[in-house]
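Here's a structure for you.
Of the protein chains in this complex, all but one are displayed in their positions.
Moving on, here comes chain A:
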Amino acid sequence: MKTSFINRLLQSDRGSGIFLGVLLLAAILVPLLNLAVPEGSALHVPTYTVTLLGKYLCYALLAIAVDLVWGYCGILSLGHTAFFALGGYAMGMYLMRQIGTRGVYGNPILPDFMVFLNWKELPWFWHGMNHFPLAMLMVVLAPGVLAFVFGWLAFRSRVTGVYLSIITQALTYALMLAFFRNEMGFGGNNGLTDFKDLLGFDLQKGSTHVALFLATVIALALGFLACRYIVNSRFGRVIEAVRDAESRARFIGYKVESYKLWLWVFSAMLAGIAGALYVPQIGIINPGEFAPLNSIEVVVWVAVGGRGTLYGAALGAVLVNYAKTYLTAALPEVWLYALGGLFVLVTLLLPQGIVGLLRKLRKQSS
């Protein structure tokens, strides 16, 4: 029963199968090469690389979330990192509370930055964040509620196209400005950092990072399958109909707004999960994550990989970020040229991204 379900999900789509295969391979090989192979060996994967790969996969999950709304529903979100960062902040708050007396000021309740600001007690929204289940709930709830309110307002009044893109950008911009303020109670400019451990596991240890990497792989695989399930369902067909002809779908009798809204909320929650996995691996979350530029960068990953394919988005995220890591280290001057050029070239020459290019090549050869 279960295998047939997965089979059905992957039917007539080799890309998805390959994608899950690669993920499985990574989930086995990377921990093995990091933990079992001795450090001197040529095959050893250093912990730094494991963390880096984990980061890429978090981005891949975020890219899938963006692809779900953009590729399948035509909602170009220029503010998805807002949800990503909110999930990250929820995780960061949990990690902050775990520091306890090991902080610089040794206050058992208040995080360092609050002691520094002379605050006497914990703000209400920090209460209970030391409980992992509640923190995890907030990881999906905070972005979800924001997306719901925003989407409910926006879709109901039929804000579409570029208008929607611009107000999503304004949303993340406003959040960035807000989180920069110390009074918000999220550490202001410096954000949340200096984390010690997660569920009792030391975040400095290599094995914790391997575990986080595995968690990211699993989250990515599950998120991918969930998205595939959605787009292959009846719900997904309506969503695509909305993308292609919104008025027509509405006239046929579908409640276009609710379809868009639930897809939007789901996508935001996915982005929140990606953020929550990102923070313990990177070790910091600050308002810079809200920057509108980041959101637009995510859209480029999706465009480069190929939108409307999900695995293409993940591929784009990993490739572009690998290029970024490489170029910002080797040729820092060139990175923005490369990224900017990528925007222009992909939109002009590769509207379907790398996946579309591969498909075209295969069609020509067959």
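Criterion: contacts are C-beta pairs under 8 Å (C-beta built on N, C-alpha and C of every residue); 3 or more make two chains touch, one makes a residue touch a chain; residues count from 1.
We adopt the following convention: contacts and distances are computed from a predicted model.
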Chain not present in the shown complex, as UniProt names it (candidates "histidine kinase", "Xanthine dehydrogenase YagS FAD-binding subunit", "DsbE family thiol:disulfide interchange protein" or "Urea ABC transporter permease subunit UrtB"): "Urea ABC transporter permease subunit UrtB"
Residue of A:T101, A:N118 or A:S157 touching the missing chain in the full complex: A:S157
Absent-chain contact - pick from A:A170, A:L199, A:L222 or A:L361: A:A170
Footprint left on chain A by the chain that the document does not show: 76, 150, 153-154, 156-159, 161-163, 165-167, 169-171, 173-174, 177-178, 180-181, 292-293, 296, 299-300, 303, 333, 336-337, 339-344, 346-348, 351
